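Notes follow the structure.
In this view, the complex is presented without one of its protein chains, the others remaining in place.
Letters A, B, C, D, E, F, G, H and I mark the chains as written, and numbering starts fresh at 1 in each.
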Amino acid sequence: MRREELTEKILDIKRERGWSWKHITGEIGGVSEVLIIGALLGQMKLIKPLAKKAAALFGLSEAEERMLNEVPYRGMPMPPTDPLIYRFYEMVMVNGPAWKALIEDEFGDGIMSAIDFDITFEREPNPKGDRVKIGMSGKFLPYRYYGSEQGIPEYGYKEPE
Amino acid sequence: MRREELTEKILDIKRERGWSWKHITGEIGGVSEVLIIGALLGQMKLIKPLAKKAAALFGLSEAEERMLNEVPYRGMPMPPTDPLIYRFYEMVMVNGPAWKALIEDEFGDGIMSAIDFDITFEREPNPKGDRVKIGMSGKFLPYRYYGSEQGIPEYGYKEPE
Amino acid sequence: MRREELTEKILDIKRERGWSWKHITGEIGGVSEVLIIGALLGQMKLIKPLAKKAAALFGLSEAEERMLNEVPYRGMPMPPTDPLIYRFYEMVMVNGPAWKALIEDEFGDGIMSAIDFDITFEREPNPKGDRVKIGMSGKFLPYRYYGSEQGIPEYGYKEPE
Amino acid sequence: MRREELTEKILDIKRERGWSWKHITGEIGGVSEVLIIGALLGQMKLIKPLAKKAAALFGLSEAEERMLNEVPYRGMPMPPTDPLIYRFYEMVMVNGPAWKALIEDEFGDGIMSAIDFDITFEREPNPKGDRVKIGMSGKFLPYRYYGSEQGIPEYGYKEPE
Amino acid sequence: MRREELTEKILDIKRERGWSWKHITGEIGGVSEVLIIGALLGQMKLIKPLAKKAAALFGLSEAEERMLNEVPYRGMPMPPTDPLIYRFYEMVMVNGPAWKALIEDEFGDGIMSAIDFDITFEREPNPKGDRVKIGMSGKFLPYRYYGSEQGIPEYGYKEPE
Amino acid sequence: MRREELTEKILDIKRERGWSWKHITGEIGGVSEVLIIGALLGQMKLIKPLAKKAAALFGLSEAEERMLNEVPYRGMPMPPTDPLIYRFYEMVMVNGPAWKALIEDEFGDGIMSAIDFDITFEREPNPKGDRVKIGMSGKFLPYRYYGSEQGIPEYGYKEPE
Amino acid sequence: MRREELTEKILDIKRERGWSWKHITGEIGGVSEVLIIGALLGQMKLIKPLAKKAAALFGLSEAEERMLNEVPYRGMPMPPTDPLIYRFYEMVMVNGPAWKALIEDEFGDGIMSAIDFDITFEREPNPKGDRVKIGMSGKFLPYRYYGSEQGIPEYGYKEPE
Amino acid sequence: MRREELTEKILDIKRERGWSWKHITGEIGGVSEVLIIGALLGQMKLIKPLAKKAAALFGLSEAEERMLNEVPYRGMPMPPTDPLIYRFYEMVMVNGPAWKALIEDEFGDGIMSAIDFDITFEREPNPKGDRVKIGMSGKFLPYRYYGSEQGIPEYGYKEPE
Amino acid sequence: MRREELTEKILDIKRERGWSWKHITGEIGGVSEVLIIGALLGQMKLIKPLAKKAAALFGLSEAEERMLNEVPYRGMPMPPTDPLIYRFYEMVMVNGPAWKALIEDEFGDGIMSAIDFDITFEREPNPKGDRVKIGMSGKFLPYRYYGSEQGIPEYGYKEPE
Partner (left out) sequence: MRREELTEKILDIKRERGWSWKHITGEIGGVSEVLIIGALLGQMKLIKPLAKKAAALFGLSEAEERMLNEVPYRGMPMPPTDPLIYRFYEMVMVNGPAWKALIEDEFGDGIMSAIDFDITFEREPNPKGDRVKIGMSGKFLPYRYYGSEQGIPEYGYKEPE
């Protein structure tokens, strides 16, 4: 069994029962709905108690429940051809250099983690057309200055001007 | 003169004067600092009054000021090789399908605009290591059901379950 | 069941019954025939009443009907190798920069939406060989100048010369 | 001298004089403004009388005038990274198969020419936001059934159902 | 049923019966053998009377016969890895610019059609080793100068020196 | 000096003098005009007596004359973006498998040489629009059955059915 | 049946019987073992008497025997990811320009054939570690100077210094 | 001034003075020599006191010293064509899945940081040929289970079997 | 049977039995666990006695045991989309040039072998978060100066400054 086959099975069941994602994440709970959907789509791992609940909800076998608990081989073909996902890709492509400048200006040399990060989605009512409101927060990880001698900080930091 | 040459000139001046991006965006003002930095890096247009202020700050010629006011050919080679920008790309690649599921669950068929959107960056102090806090908001654009006959809504919307 | 499998089934039925696309879109109706064909080929969503009519026409199961009502993962491999589709790709490749110049000259900084747009196809009789006449109309979406201070318009617009 | 250098020179002059594309195409005239801008951007040929007028307007040398009259090596790197041009690319990618179905349904086996085609752009006022209205018309070119024996038409055509 | 499956079935039958392509095209006839083989390999459409003959020859079902009459999604992955096909690709790659120069010198701005063209293959006996003799003929399609004003020809043509 | 620089210089001179390719190949002569233009565009070698004539015609230095006599690093970026050259690429992509079938049917296992081949271009007048007539002839090169034991031919050949 | 399926079947039988390639090529014989293995892996054609012997050895059906006698669509995805094959690719990539210089210095303008060439592999005992000894020989094919006038050789050759 | 130009200048000086990298990193000191070389090659930032020492060593201007202190746009074209670097790439390509399995087995869901990591190189004498000994150490970063409810750990961890 | 199918079967059994990789490599033993996992994932060969033990553990057929003993076609699609594997890829991409400089400085012209190398993984406890500690050692292979005349060393070596 490959992970795609489990995803396909889960989507078949979701379709037959007429469930929305909201309904499913409400049933499983425990962590952010982005993580739960990500796991059901084959991009994230569900920890054991949640994999158990997902298995109960979808009527999965024990092996399938264990597969939901495995770390998948993540990622998908890029560039994304789907317009909704492409818009996020475009934001990174067009604005990436400016984001880099701003973050390094504030934090020094390093990155914002794509592992220790969270994200929330909300509807923001607006008379000109509702908006998607996104909140993200990712740990800043400074580059390590390994082999540092005395007087040199071990981690990248924002140097005084 | 190509836009890259203007960007290179601006970065040379920034370096010689020892300015931070914060300093520069503070001097020019008017709109989000992401937009100003984006324009100085060749990805955005600065409207006339701001291009004038940028030209004064950097001592640019009139033609260079006008170039800042032009809409550039946007984008950069992908996938990004720089680790900071790659992390955002990875977020889209790994989480894109889950974001798509969530947004379509809430809003129906459409996209979140990459044109009519805004973004803010903040430092979020955290004892385990400070975090980068990002706030985004983009207009939801429903797919148009053109050629709609009576009783069919003209725009994508969230259908009743 | 994957969306491609549903598309393949629909094409098999269409072939067996000897139906043209005109016949099919005439039976389903409700919105533009481009949208209906797009949905049957797996690129668009059919809203519920139309998915019901399509399911009745093709004798689909309830799960298949629901799949037609889902938003698919859109897009196909590019560049297109099929000559008919490649010609449209070539138009964009050769003329894109000129279109960009013209639209920005008239509307300012922004894009023409690929979401809120419609398209019609017609035969244009011509003694030298009939022509394909296409009418398109897409909403202009100005770039947002977020973080705008007083006196700066919030949206991209055509600045006075 | 390469064509890009001539394009860069023309854009420098346009910027220094503060001309819009409308102004330039108004001065040169003779054919569609899409063709004139395309030629000045290095994608099209200007026929001799128009190349002469363009040379006069921009103060070009005789060799530069002749270069405008040459057929360039057309095309640009794809996929387009600029959002405005990408939207057209996305339309082809998402809708190409449906357009192919519709055109072949109506005309039989062949293509719509990307050579013998014209295009017009107009502003379509709309209270919900103005729209870009595009009119295209391209000659339909049927596939040739070469080596046709008696009773077989030499060109692709719409066969009777 | 996908077109590749039909192609595979046809090749299986061809192999089992020990038929050469010559034999098959001789049985079906009507148009050039390149077109018939192209259709059986899934790249061309066979018009109805020929699809009927092909179906009789291979013992195909009515749905398979109809599929042969459909316009396929043309093209194959490039660059070609097969040496025989690669040699043609190399000819275009190495000689393309010279061919372009020669054709434009003779005909003006335009293309040689890949739709309205024919091709023949012959053995050319030669004491140093036989040669493949190819004859091609394609319609020249001049670029259209749409929006032409008086005195400007509507189509690309060879201007007087 | 790189070969592209020599090509650019030659094109500059051609443009300044207002020469057609016909005129140039008429002056140099000796071999097919496709080869001469190919050499001037940097894809072919001109043998010494012809390089001398080309150098005299364009007023080149001795080093430039020698460069024309060198074998260049051949080829250009693919796929071709220029419509005229793309049409040839498309012919190979769409028809390659059929050509392969036909040539192997007639000649057995091998290729048509892209090295020992010639090509001619002619205008073919036609009331429906003139055509480009192309004649090609390439040596057939059978695969070598090396290590052949007695009774096995050393070279690929057309086996008896 | 696709050629990959036949290859998979042959490898399954080889594995079940515990045969080495040496054993198999010894049984089939007739031509170089590289050619026999190439054919069994789906890259080469086996001529009829050898296909018959291979079919007998592996217990293949008549259709499978005929498929071994067919010219396959050659080639595999590149760059090769397998380290053993990559090393050969690297040799070409790093040394290609030097090989080109040496061969053209000795033979003039042309190529070494990849069709009419042979190759042998041997173990070369060496106290520092045995070596793979490879012997290759390929026909030199001079470029054709087609359209040659009197006094110009028809084929590329090494011109006198 | 672009970063590549500074790298080129530094390599020119290194060559003229006949310095080894060992000598240079010995003069600058402060952090690992990998980081110093990385910065001089344009892939890392040198903190201010080290940039000052590097500038003194190479006789750089103040602007060049500041550029060494900037975070560069990191990365290079991939796959690497240089054999030495390719071998590391191959290790990742061939062994990546096994490393992933081992690390996740030991640590749970997460990654080994490429930012907070260090690396050392040493010569390991060996009678069969010396070896390159590499020591690496990277922080393990567990995936964040954001939105965690009570009883669910906030970070990825190794779950009990 | 293809190697991926064997891998899929092994992973299915591992999942059903609830085994960790540690458990499996403990049962098979003999060589590094990286090699064993690599073989089970289809990237390495298991020598006969270990293939026998793996077959006993997983209950494989004799043919499957032999397949484990075969050298697979190694490698996977790159760039890796999985974040854990990507981080290693990024290390090579960002640091490759510096590693090359350091190794060549110490050893002269050559590479570190990706064939004769070993690797170990360990957990390194750390109060700021545990680290992955990696130890690698690869044989240095100097470039061969073949055709060396007297006084020239046959192998690349570190020349005296």
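By definition in this document, contacts are C-beta pairs under 8 Å (C-beta built on N, C-alpha and C of every residue); 3 or more make two chains touch, one makes a residue touch a chain.
As the structure is a prediction and not an experimental result, all values here were calculated from the model.
Q: Of I:Glu8, I:Asp116 or I:Asp130, which residue touches the hidden chain?
A: The missing chain is touched by I:Asp116.
Q: Please identify, in ascending order, the residues of subunit E that touch the omitted chain?
A: Interface with the chain not displayed, on the subunit E side: 79, 81, 83, 86, 90, 93-94.
Q: Residues on subunit H that touch the omitted chain in the whole complex?
A: Per the touch rule, subunit H residues meeting the hidden chain are 8, 12, 15-16, 18, 80-83.
Q: Using the touch rule from the top, list residues of subunit I that touch the missing partner.
A: Contacting residues on subunit I, toward the hidden partner: 29-35, 44-45, 47-50, 69, 71, 73, 97, 100, 104, 109-111, 113, 115-120, 141-149, 151-153, 155-156, 159.
Note that in this section only the chains that are shown with their structure count from here on.
Q: Where in F-G, E-F or B-C does the A-B interface recur, with over half of the contact pairs identical by residue number?
A: Looking at which residue pairs coincide with A-B, the repeat is E-F.
Q: For the pairs A-I and B-I, output the one whose chains share more C-beta pairs in contact.
A: When B-I is set beside A-I, the one with more contacts is A-I.
Q: From the mean C-alpha coordinate of subunit B to that of subunit D, what's the distance rounded to whole Å?
A: Once rounded, the distance between the two centres reads 29 Å.
Q: How many angstrom lie between the CA centroids of subunit E and subunit I, rounded to a whole number?
A: Taking the mean C-alpha position of each chain, the two centres sit 48 Å apart.
Q: Of all the residues in subunit F, which ones touch at least 2 other chains?
A: In subunit F, 18, 33-35, 44, 79-83, 90, 93-94, 97, 100, 104, 110-111, 113, 117, 119, 141 touch at least two other chains.
Q: Strictly by the criterion at the top, what is the full list of touching chain pairs?
A: Contacting pairs: A-B, A-C, A-D, A-H, A-I, B-C, B-D, B-H, B-I, C-D, C-E, C-F, D-E, D-F, E-F, E-G, F-G, G-H, G-I, H-I.
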